[in-house]
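A single protein chain has been removed from this complex, and every other one stays in its place.
Chain lettering (A, B and C) follows the sequence in which the chains are written, and residue indices restart at 1 in each chain.
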Amino acid sequence: MNFDHSTKAQEYIAKVQNFMDVHVIPYENELWYEGNEDWTSWTINPRIEELKSMARAQGLWNLFLPSESGLSNTDYAPLAEIMGYSALASEIFNCNAPDTGNMEVLEKYGTHEQKSQWLEPLLNGEIRSVFCMTEPDVASSDATNIAGSITESGDHLIINGKKWWSTGIGHPKAKLAIFLGLSDATAAKHAQHSMVLVPLDAEGVHIKRMLPVFNTYDAPYGHGEVHFDNVSVPKSNIILGPGRGFEIAQGRLGPGRIHHCMRLIGVAERALKMMVERASERIAFGKPLTYFSGNADIIANARMEIDMARLLVLKTAYLLDTIGVKGAKSEVSQIKVVVPNVACKIIDQAIQMFGGMGVSNDTLLANMYGYARTLRLADGPDEVHRMVVANTEFKKYNLKI
Amino acid sequence: MNFDHSTKAQEYIAKVQNFMDVHVIPYENELWYEGNEDWTSWTINPRIEELKSMARAQGLWNLFLPSESGLSNTDYAPLAEIMGYSALASEIFNCNAPDTGNMEVLEKYGTHEQKSQWLEPLLNGEIRSVFCMTEPDVASSDATNIAGSITESGDHLIINGKKWWSTGIGHPKAKLAIFLGLSDATAAKHAQHSMVLVPLDAEGVHIKRMLPVFNTYDAPYGHGEVHFDNVSVPKSNIILGPGRGFEIAQGRLGPGRIHHCMRLIGVAERALKMMVERASERIAFGKPLTYFSGNADIIANARMEIDMARLLVLKTAYLLDTIGVKGAKSEVSQIKVVVPNVACKIIDQAIQMFGGMGVSNDTLLANMYGYARTLRLADGPDEVHRMVVANTEFKKYNLKI
Amino acid sequence: MNFDHSTKAQEYIAKVQNFMDVHVIPYENELWYEGNEDWTSWTINPRIEELKSMARAQGLWNLFLPSESGLSNTDYAPLAEIMGYSALASEIFNCNAPDTGNMEVLEKYGTHEQKSQWLEPLLNGEIRSVFCMTEPDVASSDATNIAGSITESGDHLIINGKKWWSTGIGHPKAKLAIFLGLSDATAAKHAQHSMVLVPLDAEGVHIKRMLPVFNTYDAPYGHGEVHFDNVSVPKSNIILGPGRGFEIAQGRLGPGRIHHCMRLIGVAERALKMMVERASERIAFGKPLTYFSGNADIIANARMEIDMARLLVLKTAYLLDTIGVKGAKSEVSQIKVVVPNVACKIIDQAIQMFGGMGVSNDTLLANMYGYARTLRLADGPDEVHRMVVANTEFKKYNLKI
Partner (left out) sequence: MNFDHSTKAQEYIAKVQNFMDVHVIPYENELWYEGNEDWTSWTINPRIEELKSMARAQGLWNLFLPSESGLSNTDYAPLAEIMGYSALASEIFNCNAPDTGNMEVLEKYGTHEQKSQWLEPLLNGEIRSVFCMTEPDVASSDATNIAGSITESGDHLIINGKKWWSTGIGHPKAKLAIFLGLSDATAAKHAQHSMVLVPLDAEGVHIKRMLPVFNTYDAPYGHGEVHFDNVSVPKSNIILGPGRGFEIAQGRLGPGRIHHCMRLIGVAERALKMMVERASERIAFGKPLTYFSGNADIIANARMEIDMARLLVLKTAYLLDTIGVKGAKSEVSQIKVVVPNVACKIIDQAIQMFGGMGVSNDTLLANMYGYARTLRLADGPDEVHRMVVANTEFKKYNLKI
């Protein structure tokens, strides 16, 4: 296993870190966009657009996409960590979910027409996209449950279904949804679903509301509930072909989980830094909090857990780069369990170290917690991923499960 | 140890439970008040006032106060649990914090004038009050740090200081603050502070903002930051006398912690019930979630932890009733550590069982979590209470700490 | 719920505590019997026999048995805790497992003849008995798996089967086994098994070996593997009647679990006391261990966990006394999970506080750990008891499991 970063990656690391230090972190308060429940009123902070231009001009753009940046998963991982340090940074580098995953799908599986219509403007950061998979009425953790339907009608496909947790759908620039739906209930279990490109301005696409996460709407992105009522799109909008939804999803999820997890490692590092500073500065009972060894234990454990979690993500990135997503199935699930749990724990401990301030918005911790907590559910809950990991162990010894 | 409830208490249990089942739980959505950051716009839901009248008419009023209800701490404990089941119930019975603690203080230590001016309308539920202790600039977990000042000036006291986490201060009916401040820095360590009654409409009382808890403002109550700038009140507004602030605080905290903890037990029971129902109804991979024994383990552990936590609170109530707050010092700290942690854990597990819905507001879980999480900090963080418990063990063997 | 102890119980508490303080604890080293693997060489420490006579003379004898002592489960619980403080104390008061459970069975279900032959000498402490249930070849946690057989042959029963973890079978005075076996595989699931009295000197009873627990043989009691090869006993040796084995087992287990758990609470208290003393006395980096707040946190948590565990056992005892074992099914399983886990954790933490000395035999901690660890398995592992607790929750809401 070799986690060494290429020379190119090392240059990017220095540049992205510098960009963050100079242009992002000091201005987080100004860059932050506070939107309320009424998502139709959300606007874009023009400073973000300026920073996007600046990042693009410096070549710090679309770094997540190997065909654009020439970076492997192992190379990109530390960049995702650096960007993850601030919740608003990834978009500045056009490296934010779910656009990243959607661009990967289009780049890998899209037709020439699909690419020129959707991938181009996404790569330019001109539009944004969403991924519509999770449904309120079924346990979407078992993706074969997905019930939203795709039926043929002449040379069109008719889309119906309720989706929620469609991240980014509240953004003023959101134009495209990738819809995962049931296209053939009689096919083999993993060939029943397809992915279809649906313009968000198509007739019958109804954004019902934005879902809060611990009372925040994550504006101007948002997590939407959206209903598709007899939405009609040309057959050419299908990706790769009918029944190939899961095949695409598999390829999409590997790198996406690396990105999510490395961003979260960045979040956890930030919480640890805040905790360390607080413990050193805050005086109680006449001594700094560090004097109380229980706090030092928490800090030590946090360091160990972050470092181990990062190594596990790097190993997974390395496996994706060398043997592909199939060979890394257990590891991709492992990091999905480990990293959000580690992040939640450390952020929670930082909150505790800050006292009441920790649950307010006077620090970023409360929202960091909401973000990390959500990732114990998004893309499959811990429980499902543990099943994958356990099953791999049984298979190793050819044991029945 | 005897946790049997008096006949009177048993009657109240039945009545309060019935009131909750018939008048509160089915109407929670309508009773809920959604207030935003601009607390000056907050209003009172008239339905709450109607329910208050109804509860009072049924004698379900001020049950927390022994002199009014004739109930011991042991007797009142199960009532607090039943009320705690819904976040908006306690006020309906005039049993909500911090008014409960403030009424106890006035009832126990107030002069005749103080009582007729403030206790009377509080007991009638006509006004609301706040308790101003925690300060942003010092570790208030060590109460001897409190720096807000009370100085004499003729026959008046001049109040200065910044306070925050002043719960209830956003309520339209909030009229009174009990201010804990430093009155004599040269006195013995535990005789330096006093408590003073400050009308919220006094000149120099500036409510700066409401503090969110995981992005919610807990309207129409709110947790405020309030600055006292040369606020002048008559010397007669002091409670019990100069330098007796900690003495009062001690007496106030024992029953208050029983109340907080039993309400939280109610919250935890609710989360457990939700989890059990979800596990039975939700189907994943062709089976209800209960089929997966990991979920059954979570449910079993939750039941054990709630039951043990409740027993510990009842024991503490029994000790307060029989040997008083001094003899129950360790136990009062024990429940303050145990119950919020148990509640946080179980609510978090319920969130996980609900998937994405759990972090949204489609269930009450996200706000239940914020409430329980805050109680790991309010009234002293876990860490301080563990110190108290450990010190008691060392003292038991006359060992140095 | 009323945990008050009767006047009689309070007298016993004082007397047993005094007996322990004066006659047992100071002489533990002398009373300890170190036996090796060769159980046939085990002897009885005559000092134990002297102490038995002394305890009996003071009326501190058979206190566990309501018909003898007049004590309820609630009354007996604190006595079991006091005796549990030292591993060798219970026998001195004729209150040791499994004789206690066996005496209960004989007293409750035995015929006049069975009582005079076996119960009498057991109550006199003249002989010892074992309970043969667990089998090496099946998951005995599911008792319906028990495969050892009981077949009729004329006026005799023929016993066959392999049993292990037959506690006490190495003792020189062990004379009787109660054998649980399959008597009718065609009967309803819970009527297939019977209990039969088998004299250990019967032909065909072969004690194969003693099983170590973390390398110790628990001499002179031992945990034996014993094979029954065509052992013949008169039909009158059956208890209560054919097919009633589980019915008897149910009645036996309730009080037995109270005893086990309260003894373990005594063990945990002892570990906590050792830890507190060590933390106060041991100097590292120029300060006593108590200075390091991580240790104080451990001590505080231990106190809370012991106190909660004890309350849960007392509640369970109270339920057994008032509504019987059926109504307390969940609670009997709850304590069986909670108490051994709490004890293991605290003993382990005490070991850590003692450093290398903790894993050696220079303290009692290593053997205390082995004892507590075994009780996470004996009488059903944690996992099975959690299932019982979870199922009770589902039934509460009439939900399917």
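The criterion applied here is as follows: a contact is a pair of C-beta atoms (placed from the backbone, for glycine too) under 8 Å apart; a residue touches a chain by one contact, two chains touch by 3 or more.
Keep in mind that this is a model prediction, so the values were computed, not measured.
A.B. asks: Considering the complete complex, identify which of A:His227, A:Lys315, A:Lys329 or A:Lys345 is in touch with the unshown chain.
C.D. replies: Going through A:His227, A:Lys315, A:Lys329 or A:Lys345 one by one, A:Lys315 is the residue touching the chain not shown.
A.B. asks: Of the residues listed, A:Leu63, A:Val337 or A:Ile351, which one is in contact with the missing chain?
C.D. replies: A:Val337
A.B. asks: Using the definition of touch stated at the top, determine which of C:Thr216, C:Gln250 or C:Thr322 touches the missing chain.
C.D. replies: Candidates C:Thr216, C:Gln250 or C:Thr322; residue touching the omitted chain: C:Thr216.
A.B. asks: If you put the missing chain back, which residues of chain A would it touch?
C.D. replies: Touching the missing chain: residues 1-4, 272-273, 276-277, 279-281, 288, 290, 293, 296-297, 299-301, 303-304, 307-309, 311-312, 314-315, 330-331, 334, 337-338, 383, 385-394, 396-397, 399-401.
A.B. asks: Using the touch rule from the top, list residues of chain C that touch the missing partner.
C.D. replies: Touch with the absent chain occurs at residues 36, 134, 136, 139-142, 145, 164-165, 211-216, 282-285, 292, 294-295, 351-352, 355-362, 366-367, 369-370, 373-374, 376-378, 381-384, 386.
A.B. asks: Counting contacts across the full complex, list the positions on chain B that touch the omitted chain.
C.D. replies: 291-297
The criterion applied here is as follows: only the chains that are shown with their structure count from here on.
A.B. asks: Measuring between Cα centroids, which chain is at the maximum distance from chain B?
C.D. replies: It is C whose centre lies farthest from that of chain B.
A.B. asks: How many angstrom between the C-alpha centroids of chain B and chain A?
C.D. replies: So the centre of chain A lies 38 Å away from the centre of chain B.
A.B. asks: Between chain A and chain C, what is the gap in Å from one C-alpha centre to the other?
C.D. replies: Result: the chain centres lie 53 Å from each other.
A.B. asks: Roughly how far is chain B from chain C, centre to centre by C-alpha average, rounded to an integer in Å?
C.D. replies: 43
A.B. asks: At least two partner chains per residue is the criterion; list those residues in chain C.
C.D. replies: 293, 296-297
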